[in-house]
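As you look at this complex, bear in mind that one protein chain is not there, while each of the others sits in place.
The letters A and B name the chains in turn, as written, and every chain counts its residues from 1.
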Amino acid sequence: MLKLKAVHNKSLAMLMMALLLVLTACGSNNASPSGTSGSSGSPTSSGSSGSSGNSGGGSDITLEFQQWWGVELPDGALQEIVDGFTAQTGIKIKLLSNPYADTRTQIAAGAAAGTMADVVGLDGSWVYDFAKQGAIANLTALMQADGYDDSQLSDQIRVDGNTYMIPVVNFAYPMYVNLDLVNEAGVSIPANWTEFVNATKTIKEKTGKAGWAIPLSTESPSGIQNNFMSWLWASGGSMLKDGKPNLAGNADLIATLEFVKQLFDNGVVAQGAYAMKEPDMVEEFTNGRVAFMTDSLAHLTTIKSEAPDLNIDFIPIPVKDGYTGKSGMDVANWGIGIAENSKYKAEAMKFIEYMMSPEVNAKLAVLANAFPGNIHAQPDYPADNTLFLKAYDIYQAGYAINEFTGLPTSEELMRQFDEQLQLYLDGDTKTAAEMLEKTQEIWVKAFK
Amino acid sequence: MNTNSINMRKPDSPTLRKKTEPYLYLLPTLLLMCVLLIIPIIMVIRYSFYDNVIINKNPVFVGLENFKLIFENSTFVVAVKNTAVFVGGSIVFHMILGLAFAVVLNTKYLHRRTKAVSRVLLALPWMFTASVIAILWKMMMNPNGVINYLLSVANLGGSHIEWLASRDFALFSITLINIWAGYPFYMVSLLAGLQGIPNDLHEAAAIDGANVSQRFFRVTLPQLKPIIISLVMLDFVWTIQQFALIWMTTGGGPINATEMMSTFIYKLGFSKYEYAQASASAVILLVVCTIVAIFYVRHQRGQE
Partner (left out) sequence: MVGENKWYLKAFAIVVLIFGILYAGFPVLWMFLNSFKPNARIFAWPPVWISEKFSLDAYMEIFKDPEKVRYFINSYLIAFVVVVLTIIVSILAAYSFSRFDYPGKKIVNTLIVSVQAVPPIVLLIPYLSLIVTFRLHNTYGALILTYMLLTLSYAIIMMTGYFNTLPKELDEAVMIDGGSRFRALWQILVPLATPGLLAVGMYTFMLSWNEYLFALALTKTNDVRTVPVGISLLMGQHAYEWNQMMAMSVLGSLPILVLFLFFQRYFIAGMTSGAVKH
């Protein structure tokens, strides 16, 4: 009897462990039929990504490409493009997707744990920090080793002189106009800030709808980069000097702040700004509740398909009164980089070169409603998309700019600016100059 | 830990077997927790004493420096305050709603089928993942969303209220959402507890002349006390680290109106890349919750 009880206890414990082990084994078998997931890597946690898997011996290399782009492109389009690379080189590409909002966290964790994919989609605001973390590889060295002519790249994001990310396609942020609202209010298209203030006031009075919108949610503070700084850059201003923050005493910035505050005080800005994210702002515009909006050109297709009756147009962003120089247009981009602990850096570089090659790059640009990252690419934009072409013209009349790319803790800088901006707009901070001083103080800490 | 399985085979002194028996029952739990939970926690505690963790391959030992930085951080103070309000409000209303609904679901005044259907309906909020709840409520609390619409139809609202975007309303709004999302857990647990109270107790009290509310406060509640205390304590620990809900509705904003310990830690770690400080903040949370846990365990022992 006593022995029996002892056996019971012990055997139960053993059964437990056995069950767990069986499940674990089952799990591994179920989950990675092609064996390219990180679990089949080396036992040390500095691990491997993109191991060659067990797809037979020989030249079969599979690169893992982690991105969020597939969701934004037509079904299967991205797969088709990368299949072209496989056709050319025999190297397979495995597409992995992450939700955009969590990509940065996943890359940071993946880099630390060694589970990163070989090739990663990146946003310009993450580059500095990942480079410092040692998560992404030095592309300059790889390009040189390959003899790649990098003059065809429209831009390269550098840290300490070396490139860590290459923008594949650029999303410009022109100003959308809801012509229905404009006509209903009987205003004309504003060309400078004063006209903009007046136009939005009239629109609000005559139609009750918002004149402008800006997403200022601190969770995703890209509104600072895309919607606020757009005003500054369109009027030739800059928030940096020699790559360091130049906020305090910056006359252009002070003017921009006061201009935006005026819009808020006039009540013409769409409600809920402090909790709004970019997709929310687009929803407001699509539903006909906003007259003017600075937004990504990539949304054009979505807006047209969801609101085919909406009468929209693009206009050059109104400039500061009296400004006559070229206008900078904000661009965000889909960038690409290579994981530092990838075992196939050379092959990954080849893949990047493929994605940047004029033909492929052009095709991707058309599919994404974006501008190519290769200056020689000739995208074949559908000729009947007159609006898109108009935006393209406006873009080309100016220059592309995004001062946040490559800054240390970019997103955090945007967030801090956002918080200070909210304090200023709410009246807690009395003057724009004061707001800039405070923000400068905070920003400088990141640049040490 | 004292497992001595080799001794188990021999039919020897009962005392030894008796001694190790409780530990054996605990074995699977302890194994799992030690390996997969304790180790990372120790690592996190370790991180909190260094600087430049993760970012730098060779972090520097800095002792309590990180903790000092955290306590001096003004946002941290705000986060603590907000968390207190958020957690406090959530627990109180979770309890009130959970108890009210559980009692109603247990009452003899309603038809069995009504209760069956209601049980499911009342438990609905529980069936959704945090991100879905966040999105749904964000949609409803949009200045142009359905809540403001209903308010305007009922002539209750002024102009559109910015539930999540105004410093005055944001904390209130997310607490509201959390209450909605979390009361079913209380409800179900309390319902099971109510059903475990033997009828004789109620009958005896009634015979003694107690009316309904007296029965409720003198018989029902005391019987439920152990469960209530467990619930409060658990809810405290869970709510204090609630992240997804807050992050996806307000991100800690506007400014820091809804900054919680959890969002504070997240931003430190994944936006400022100060993993060491983030670890230090996490350790502070851990200490607070451990204290609560100690009280709970003391209370449990008092019960036996």
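Please note the rule applied: a residue touches a chain if its C-beta (ideal position, glycine included) is under 8 Å from a C-beta of that chain, and two chains touch if they have at least 3 such contacts.
No experiment lies behind these values; they were computed from the predicted model shown.
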Task: Among B:Val60, B:Val77 or B:Val297, the residue in touch with the chain that has been omitted - done: B:Val297
Open item on the list: In the whole complex, not just what's shown, which of B:Val62, B:Val80, B:Met95 or B:Ala123 touches the removed chain?
Closed with: B:Ala123
Open item on the list: Which parts of subunit A face the unshown chain closely enough to count as touching?
Closed with: 1, 4-5, 8-9, 12, 16, 19-20, 23-28, 30-33, 37-41, 43-45, 47, 64, 68, 71-72, 94, 96-102, 105-106, 108-110, 112-115, 117, 278-279, 282-284, 286-287, 289, 296, 298-299, 302, 306-307
Task: Contact footprint on subunit B, counting only the chain that is left out - done: 19, 21-23, 25-30, 32-33, 36-41, 43-44, 47, 54, 97, 100-101, 104, 107-110, 114, 116, 118-132, 135-137, 139-140, 142, 144-146, 149, 180, 184-185, 188-189, 191-192, 195-196, 198-200, 202-203, 206-207, 212, 215, 226-227, 230, 233-234, 237-238, 240-241, 243-244, 261-262, 265-266, 269-270, 275, 278-279, 281-282, 285-286, 288-290, 292-294, 296-297, 300-301, 303-304
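Everything that follows uses one rule, which is that only the chains that are shown with their structure count from here on.
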Task: Footprint of subunit A on subunit B - complex, ascending - done: 5, 8-9, 11, 14, 17, 21, 24-25, 27-28, 31, 54-55, 57, 138, 142-144, 160, 162, 164-167, 170, 247-256, 267, 270-273
Open item on the list: List the residues on subunit A that touch subunit B in their complex, please.
Closed with: 2-3, 5-7, 9-10, 13, 16-17, 104-105, 108, 112, 129, 132-134, 216-220, 271-276, 280, 284, 287, 289, 409, 411-412, 415, 418-419, 422-423, 426
